[in-house]
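Written out below as C-alpha cells is the structure these notes cover.
One chain of protein is taken out of this complex; the other chains stay put.
When the chains are written out, they are named A and B in that same order, and each has its own residue count from 1.
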Amino acid sequence: MTDPILEFENVDIRYRTEKGNDVYAVNDASFSIDRHDYFGLVGESGCGKSTIADAIVGGLDSNGEVTSGTIRYKGEEIQDYSESEFNENVRWKEISVIPQSSMNSLDPVMKLSNQAVEMAKYHTDLTKTEAVDRLRELFEVVGLSESRIHDYPHQFSGGMQQRAIIAFALYLQPSLIIADEPTTALDVIMQDQIIDYINGLKDEWDISMLMITHDISVVFENCDSMAVMHGGQVAETGSVVDVYDRPRHPYAILLQNAFPDVRFPDRELAVIDGHPPQLRDEVDFCTFADRCPWAQPECREGAPDAQPVAGDDDHQAWCVRADEMEELAADHLEPNADEESILEGQE
Amino acid sequence: MPPSGNRVEEKGIDRRQALKVISVASAAALAGCGGNGEGGDGGDDGGGGDDGGGDDDGGDDDGGDGGSSPEGLGERVPTLTFQYWSDQGPPTVLFEETISSIQSVASDIGIEVETQPMTTAEGITAVSDDVRDFHLAVNSHGPDPGRLDPNGLLQAYSIGNAGSNGQYNPSNYANTEYSDLVNEQVSMGVPDERREVVGEAMSLYSEDLPFIPTIERPTTAAINTDMVEPVEAGGAGLSAVNWAALVESGAQTTGGTDTILANLPGEFLTDSFYPTVGDTDSLGLYTQLTHSPLMLYDSDYERVPVLAEDWEVSDDGTEVTFNLRDATFHNGEPVTASDVKWTYEFLSEQYHDGPYQWTDLPEDLTVEAVDETTARFETPEPAPTLLTAQLPTFGVLPRDAYVDAGIEENPTDFEDPMIGAGPYEIATYNNQENIELVPHDGNPAFEVESPIIMSIYDSVSAVRRAFENGELGIAVTLTPDAGRQIGETMGDTAQIVNGAAFLPFGMMPQMSYAPGMHHEFRQALSHMVDRQGLNETYAFGESDVVTYCTFNSQQHPWYNEDVLTEAGPETRDVEAARQVLEDAGWGWDDDGNLYYPEDADLEAWPEGEEPNPDNF
Partner (left out) sequence: MSRLSYFVRRTAITVGLIFLVASALFFFFRAMPGDYSSLLVQQGMNPEQIERLRADWGLDAPLYVQYYEYITNLLTGNAGQSFRFSEPVWELVAPRILNSFVLVAPAITATYIVGGLFGAYIGRRRGSPLEKSGIISVSVFHSIPDFFLGIMLIALFSSTLGIFPTSGMLPPAAMLQVQDQAYWQRFLLPEFWRHYTLPFMTVLLYFMQYPTLIMRNSVVEVSNQEYLHYHRLKGLPESKLLRKIIRHASLPVITLYPISLAASISGLVLIEVVFNWPGIGQLLVSSVLARDFPVIQFVFLIAAVWVIIGNFVVDLLYGVLDPRVSVAGDED
C-alpha cells in the first residue's frame, strides 16, 4: 500500500440556517483513498456523500462548514483553506470534479474552447493556442470530434456534454478526480459507455478517483475500495472485495440485497424500510438504528466507533454489533442454496 | 431538442410578454390624453326614463293611451346629460362645479343628472352636428379680441347655424326674428342706430334664455413686487390675452431685476406671423405689446387711440378717416398712411381670397393715403365692426419690410421680419417655447421701461411653483385658487391682480329637443344654479355673479342691462324653479319624479335636420 492521497479523519460538516435549525450533514466521517485507487462512495441520496465531495474542493455552500476533524490531501490539512488557498493549491490542478449535472454545468454562453482557455489562464502558463490544442487532444481522448471544440454547450447532446466535462476534468492532469454521480442524467446505454470510459482511464492516466454514486453495483464493478454512508455517517469502509464478501454493517448488508445481482437475476430484491433521520441535532447515535433489524438500545446511546473486521486490512464497520453480524445476518449473506449463479453456469 | 432549448424559449416568452405589456401600457398612456372616444350612444336615455317610470304607476291608471304617467302628464323627463369640455384647464374646473351645483338639487326637482366630458374639438363637432347625445353643454365662449364687438357671437346664435348642418350654434338656438335683426345690424353705418338694433336682438335673446349665465370669467395674475413694480389694473385685470395693464403702467422692474420674466399658456406662440395665428388667443399678446393698431381696447375695455391721433366716421358709415401720430416701426422707419393702406388692404384681400384666417376685414375695403399722416378707409356698404372689432385687433405693418420679405408672393410661408410699431420689439422668438421683447421708444401711446421674456408653461401649478420660487416676476392665467395660495404664501411681496374677461361662463341648453327646447325648463335650470356659491368655491368671491341673460359680461363695452331679462337669482331658488315648471303644466309622480306636460313636444325639429325658419 502506498501513502493515501486523501484522508478523512473524524470529519463533521454542518450547514447553518437562519432559524437555527442547523443540519448536521456529515458526522465523524473517516476514510482514506490511496494513490491510484478508484474509491467508491455509496449511499442513499441525502446521506452526505455529495457534501463530502464539496468539502474536499472547498465547494460547500456559504453556510456549510467543516466543524471538526481533518481532511488531508497528500498529507496537507485542507479543511480550513480559504477560497483563494483552494484555488491555488487544490482546485483543478490537483483535484478536478465531474459534477452531478453535466447538462447544466457548462456555461451556456461560452464556447467550450473558451472555457478551456479560461482554465488554462488561471492555472497554467499555456498560451491561448496551446490551451486550445490541449483541449483538442483531450477531445480525441474522450471520443469527441476535434472539430467541435469551438461549439457552444447547447450544440452538444447530453452524452457529448458529459464527455466534454470529462475532458475538462482531465485537462490539468489532476491527481484526483471526484466523479459525483457522473451518469445520473444519462440514459442507460450512455451510462455504461461513460462508466466504462472512466474505468478505462485507470490504465492510461496516473490518477485516483473518488466515485460517488447511489448504485452499489457500479462501485463493485469499477472500484478498488469503497465506503458506504448512511445518514451522515460512514457505515463501512474497506476494499471492494472485502465489503462485498464480508459486509459487517447491517446497512451494507441490506444494500447489497437491494440491488439486482447480474449473477442471480431471479432473486427477489430486498427493501430497506424506513427513512434516515433528519439530522437536526448533534448526532450521538447510530443513524441506521431505526431501520436496522438487529438494533439494540445500545445503538441509540452513542455514535458507534469503528470496528476493524478481523482478518481484513483496512476493513472497518461502524456498528457495535459488527462482530456478531456474520451470525445475525446469515440469511442475507448466504445466497439460497437452490439458486445458481448464471455466471457459474457459464464457467 | 436539448433541455437548454426549452429554457431559452421560456425566457423568450417572458421577455416578449414584458415588452407587450410595456408597449400596450405606453400606447394607452399616450392615447389617454386623447379624450374618450365616441362617447356613449345615448341608448340608455329612453330605457331609464319612460319605461321605468311606467312600471311603477301602471297599475292605477290602466285607462287609455300611454297609461304610464301620472294623470294629466306626459312622459317622464329623462336623465339629463351635461356635456362639458374637459381640456380647458381652469374653466373645466368651473364647468364641473356648475354641473354639481345643479346636481346637488336635482332630486328636489325630480330629475337625474349625468356628465359627459368631451374635448373641445369633440364637443364642438357634436353640437355642430346636433347629435342629441346630451341635453346641455356647459362650455364657454372664448374671450377673443374680436368679440369686444357683439357681432361674432350674435351671428353664432343665428338660426342658419342651428341643426345638424355642421355649423356651430352653441345652443342650437332657432329664432328667425332674432336672426333677422342680427343680419340687419352687421351693415348699419350709424353707430347709434346699430346699437339700437343690437339691443333689440339682445332683448329677444335674453328673453329666450338660450344661454344661462352663471358668473363672470375671472382672470387672475400675480406680480412679484420684489422684481416688478405693481400695476394699476383696470376691470380687465392682467392676463395672457390682455397685457394692457402692464404697458399702461410702464412695465418697470425693481430691486435690481433687469428683465420681467412672465409665463404664457401652452397654446401660445404657435406661429410667428400673427395675422395668421391659428388661435386668436395670441392676438391679444401681439396687439397690445408688439403690433400696435390705430386704436385698441385698454385695460377697462375702452377704445383708446394708439397710432392714430383721432378718427372721424362719415354720416353713412362707409368712410373712416384717421389722423396718424408720429410713430416709428421697430426698424426705425416712420409709420405712414401708405403703410396703413397696404396693411389693411392686404389683410382684407388675404382674408377673403387667401389663407388668412382671422382678420375678418370687410370685403372690398379700400384705404386711401390722403397724405403722409391721413388714411381714409372706405367700404361700399357700411362696415361697423371695422372700428369695434377688426381695427383694434390688428396692428399696422411696415409695408417695405414685409414686401421685401416676400409676403405678397407667399403669404403664409415667408421669413417673418416680426416688425410692428408696438411699445415692444420682438428680439427673439421660438415657436412654443419663448419670446423676448425689448422696449421700443417709437410708440406714441405707451412708454415702457424693461424687457420681457415670456416662456411657455403648460401647467398652472408649475407656474405657481416657479413664481413662488422667484423664477417668474409675473404669473398670468392662474386659477383663482392659485392666486389665493400665492397671496397666502408670499404675502406683501405678491400683488394679486384680479379681473374679469369680457365674456361670462354659463350653460348652453340644447334647444333642438326636449327638455332644453322648453323655455320654462331653461328658466328652472337658471333658478337651480347657485351663482353665489360658484363665485365662492371657484373664484373665492373675487368674481361676480351674472343674473341677466347675455353672452357679454358686465365689463363688455356693449353690455346694456336695460334691454336684458333677468335670468335668475344670485343664490338658487328651488321653489321658484318648481313653480315655473308647475305653471307650465309639468308635474311629479308620488316619488317626486318630473314629468313633461301632457302632449308636450319632444323635439323642436326632427333629428338630423335643420330648423325651418318659417316655424321659429
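We adopt the following convention: a contact is a pair of C-beta atoms (placed from the backbone, for glycine too) under 8 Å apart; a residue touches a chain by one contact, two chains touch by 3 or more.
Just so you know, these numbers come straight off a predicted model, no measurement behind them.
> Looking at the whole complex, which of B:Q103, B:T119 or B:N183 touches the chain that is not displayed?
That would be B:T119, which touches the missing chain.
> Which one, A:S30, A:T67 or A:N104, makes contact with the chain that was left out?
If we include the chain that is not displayed, A:N104 is the one touching it.
> Among B:S107, B:S459 or B:N612, exactly one should touch the missing chain; which is it?
B:S459
> Looking at B:E436, B:E536, B:E582 or B:E598, which residue reaches the missing chain?
Hidden-chain contact among the options goes to B:E436.
> In the complete complex, the non-displayed chain touches which residues of subunit A?
18, 57, 59, 83-84, 86-87, 90-93, 96-97, 99-101, 103-109, 118-119, 122-123, 152, 154-155, 168
> Please give every residue of subunit B in contact with the chain that is not shown.
Interface with the chain not displayed, on the subunit B side: 1, 4-5, 7-9, 11-12, 14-15, 18-19, 22-23, 25-27, 29-31, 33-35, 37-39, 87, 118-126, 128, 142, 144, 146-147, 152-153, 155-156, 166-168, 259, 261, 266-267, 270-271, 276, 278-281, 351, 355, 357-358, 360, 412-413, 427-428, 430-434, 436, 453, 455-459, 461-462, 465-466, 468-469, 471.
Methods note: only the chains that are shown with their structure count from here on.
> Provide the C-alpha centroid distance between subunit A and subunit B, rounded to the nearest whole angstrom.
89
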